[in-house]
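The complex appears here minus one protein chain, its other protein chains still in place.
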Amino acid sequence: MNEMAVPLPDDIDGAHALELFRQMLRIRRFEEKCAQMYSSGKIRGFLHLYIGEEAVGTGVMQSVAPRDAVVATYREHGHALLRGISMNAVMAEMYGKQEGCSRGRGGSMHLFDKATGFIGGNAIVGGGMPVAVGYALAAKMQQNGAVAWCIFGEGAMAEGEFHESMNLAALWQLPVVFCCENNYYAMGTALDRSESQIQLVEKARSYRVVAEEVDGMDVLATEAAARRAADSARAGNGPYFLEFQTYRFRAHSMFDAERYRSKNEVHEHELQGPLRTFGARLEASSLLDEQRRAELEADIAREIENAVAFAESGTPEPVSELGRFVYSEVQP
Amino acid sequence: MNEMAVPLPDDIDGAHALELFRQMLRIRRFEEKCAQMYSSGKIRGFLHLYIGEEAVGTGVMQSVAPRDAVVATYREHGHALLRGISMNAVMAEMYGKQEGCSRGRGGSMHLFDKATGFIGGNAIVGGGMPVAVGYALAAKMQQNGAVAWCIFGEGAMAEGEFHESMNLAALWQLPVVFCCENNYYAMGTALDRSESQIQLVEKARSYRVVAEEVDGMDVLATEAAARRAADSARAGNGPYFLEFQTYRFRAHSMFDAERYRSKNEVHEHELQGPLRTFGARLEASSLLDEQRRAELEADIAREIENAVAFAESGTPEPVSELGRFVYSEVQP
Amino acid sequence: MSTTIPAGMREMTYREAAREGLHEALTRDERVFLMGEDVGRYGGSYAVSLGFLEEFGPERIRDTPLSESAFVGAGIGAAIGGMRPIVEVMTVNFSLLAADQIINTAATYLHMSGGQINVPLVIRMATGGGLQLAAQHSHSLENLYAHVPGLKVLTPATVEDVRGMLATALADPDPVLIFEHILLYNRKGLLAADAGAVDIHRARIRRAGTQVSLITYGGSLWKCLEAAELLEQQGIDAEVLDLRTLRPLDDEAIMATVTRTRRVVIVDEGWRSGGISAEITARIHEQAFYELDVPVQRVCAAEVPIPYAKQLEDAALPQVADIVAAAGRLVKGND
Partner (left out) sequence: MSTTIPAGMREMTYREAAREGLHEALTRDERVFLMGEDVGRYGGSYAVSLGFLEEFGPERIRDTPLSESAFVGAGIGAAIGGMRPIVEVMTVNFSLLAADQIINTAATYLHMSGGQINVPLVIRMATGGGLQLAAQHSHSLENLYAHVPGLKVLTPATVEDVRGMLATALADPDPVLIFEHILLYNRKGLLAADAGAVDIHRARIRRAGTQVSLITYGGSLWKCLEAAELLEQQGIDAEVLDLRTLRPLDDEAIMATVTRTRRVVIVDEGWRSGGISAEITARIHEQAFYELDVPVQRVCAAEVPIPYAKQLEDAALPQVADIVAAAGRLVKGND
């Protein structure tokens, strides 16, 4: 397929396109490393990889403004990195070190960063949705122009919290962008076994929310859609729903035997992978070649190596600190 | 308006039409008595009257078969009576007597009757929906032809349990008839302040559930719609959603000052009340006259008087029995 | 309560005091808003916010759809986003629909984020029985939340507390749950003209005594005070300790009263097994084992879903006579 790659549109900013590629590559390589570190026991707990879905987060994050908030799930390494949490801090978190972005208390599923408005890392499916709605409510009441980006999988759409949150956001015309990462499976449950209506945009529209289907494997498409959504939300037009059609190349978590889908199905999708296809297009547009690739890979490898070293040499929080952060340290 | 009442269609069964009127009148008068008994302190707790909405329950119950289940809310006196729970048992329940249909433990909000498949009387808004879905699942698995009738107010449609239940029923094609009694208010919250999409049938259709809007003030319309729904559900076509547009003439409960709507608005609707309009049509069709009315009223008054006497002379459950029915008495 | 009102005091109902507290909070801090089912047009299901919609407008007195999980969760998000939301849940029974947001999210974010994301959210709920509202409206489930680290659980019993605890809760950087017993709203009490925020970490002795301690909170406080009067007529001098806050518990105050009287009755409208009364008993057992003359007694709700019928509901809930009997048994040791 790559051989048939379509060059990028003429009006594209080549440097930006390459940067999108680099960002996707960066989170891909980072997670490959995580998988390795998981196998060697350095990372524990649950680890959910975003591999295959990078075009979604990468496209979306381009429109996230400094004062916006991102509310994500347990499959959020990519988003965290894209949002600007340092790789050191993310890796250290997975190592459970004090230098981690959640001080080692959260782990893979609970990356947080107040500075960049990254408010979780929520591992209750659907649990982040009301939070995002509330953040948007605060933004609207304070008229501060912030948007809440609510990221979730298609599986979450069956939860009551989806329904309640969509209604509230629409009723109150709040600046939330609902980003559904439809990878067609919730653990082992295929979309058509979890939803009576699999046209997810129709579900969203039933709340009178503007909804778009987006090719989640195409980073230019995801970027453009997110921009439309952000513009609309910031203009005061209320919530926006984006269904990104994508695919998860790896197991749900590291405990998954993947009995619910064939190797072949996975392979088919891999051929349409965001790095592969976008890389080929960049090449077709002469924006990328082997040498540039190698440079990018080398830079990323270095960053990852440093992150691992940083995490390795991080400090385990002393057990005496266990009781901290149950309540705020400054009390009235 | 009554002066302009349209006669009933020619093909109507006159006796049946009169019977529908009688059933509505019976539950109306019963509840008027309840209100009185509440004022005099004989009935306590919360009391939610169905006055104004009688055409809905009356029409629906004509299609409820013996093995079906009815899952209702706290506004369920009418449904309970229509379903065949004796007036004595319902009144005694509100008096909190042992002879009550829930032995005095449930009160107005929790009428139950196993014999007629009346499984509550659930006072958690939305709480009955999953139960109805489960009952329908059991019916489908046992292939016993039963239908679960799930009755709720439009306010319940904002709850997550609505969403989850609709999806499950549709996904599994279960024989549930969802009967939304849209009286346009949830306590003091008007429909357009609780739903971003006030076309409730659109909400239902978003689960790929067949949905109809029905004039809930016209007992012939409600009866016909319920029959269509029942036929469809029994034929194995999955769930069916009926929105009955109706109006509550009385306060939400006995504690409501009704600050959220005008007397005038209420009055306008009263003029379209189901008894008033259907009574006029029966008269226009010469099926009802003053004498027949008087006879009906007298019969009903007698039944109510007897029910009150029955309840008055009922037995308060001895306090020594308090601990019963927390667990079943026969244990394995 | 005397009929002449002392100088500098005002008499008002608990409802009015709750209302004043809310009013002051809304007036003083623009970030504060009230959100919940029927808080606006209806005036609040217990009429606490009657008229607020007109005064503060629909942005700040925000009627919500029936969706407990979303509007409680939206409170969390709004709190993180810089507002100071007060979320009202009609009764603690309905709060079970929002239990995920409260326990899995509000209570965990600060810790999971390593101290970054605090959630300054206040949730008010009605609780308790006594109005024959039966098994889905009458339970006292506050102890479910008192079990959860990360939450604070307040149970104001007096006009001063219901007014003042709200201010303190709003100043708190972390999630605070306030439980108002439904039978208190119409109860009158005296409030100092200059009443304001109150401490929420200390239990308070509402009646000093020497022979037996009645430890309680919320709606049961008044039953305990009544019981204490009756006990006095029997020559028994009871102390009444109002816990005020169920999490964190004021161990010091509890042990102090235990040490003084050496006999304890805990009165709690929650079910006995696994209720807050169990925790208090356990702490007394652990911390004041050698101070006790006799084992602690618990007067709690019977272990049944609260029934509708008056005599059954009465029998299910702790009553003054039960308290008097329990305290009497302890002091007189008749068994």
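Annotations
Here the chain labels run A, B and C in written order, and each chain numbers its own residues starting at 1.
The working rule: contacts are C-beta pairs under 8 Å (C-beta built on N, C-alpha and C of every residue); 3 or more make two chains touch, one makes a residue touch a chain.
For clarity, every value in this text was computed on a predicted model and none was experimentally measured.
Touched by the hidden chain within the whole complex are the displayed chains A, B, C. The hidden chain makes contact, of the residues B:51, B:132 or B:282, with B:132.
Touch with the chain that is not drawn comes from one residue among C:184, C:249, C:267 or C:299, which is C:249.
From the options A:59, A:96, A:175 or A:216, the residue with contact to the unseen chain in the full assembly is A:96.
Contact with the omitted chain, checked across A:31, A:195 or A:243, is made by A:195.
Across the interface with the omitted chain, chain B contributes residues 69, 71, 100-106, 110, 112-114, 119-122, 124, 127, 129-139, 141-142, 144, 146, 148, 160-161, 163-165, 167-168, 171, 324-332.
Interface residues of chain C facing the missing partner chain: 69, 93-94, 96-97, 99-100, 103-104, 107-108, 111-112, 134-136, 141, 143-144, 146-150, 247, 249, 270-271, 273-279, 281-282, 284-286, 289, 294-298, 303-305, 307. Counting the whole complex, the residues of chain A in touch with the unshown chain are 44-46, 96-97, 102, 104-107, 109-110, 122-127, 155-156, 158-161, 186-190, 193-195, 255-257, 259-260, 316-317, 319, 321-323, 326.
The criterion applied here is as follows: only the chains that are shown with their structure count from here on.
By number of C-beta pairs in contact, A-C leads when A-C and B-C are compared.
Of all chains displayed, C has the C-alpha centre closest to the centre of the whole protein C-alpha set. Here the spacing of chain A and chain B, counted between their Cα centres, is 47 Å. Chain A and chain C have Cα centroids separated by 41 Å. Computed centre separation for the pair chain B/chain C is 36 angstrom, with centres defined by C-alpha atoms.
Shared interface positions of chain C, defined as residues touching 2 or more other chains, are 64-65, 67, 69-70. Shared interface positions of chain B, i.e. residues touching 2 or more other chains, are given as 158-161, 193-195.
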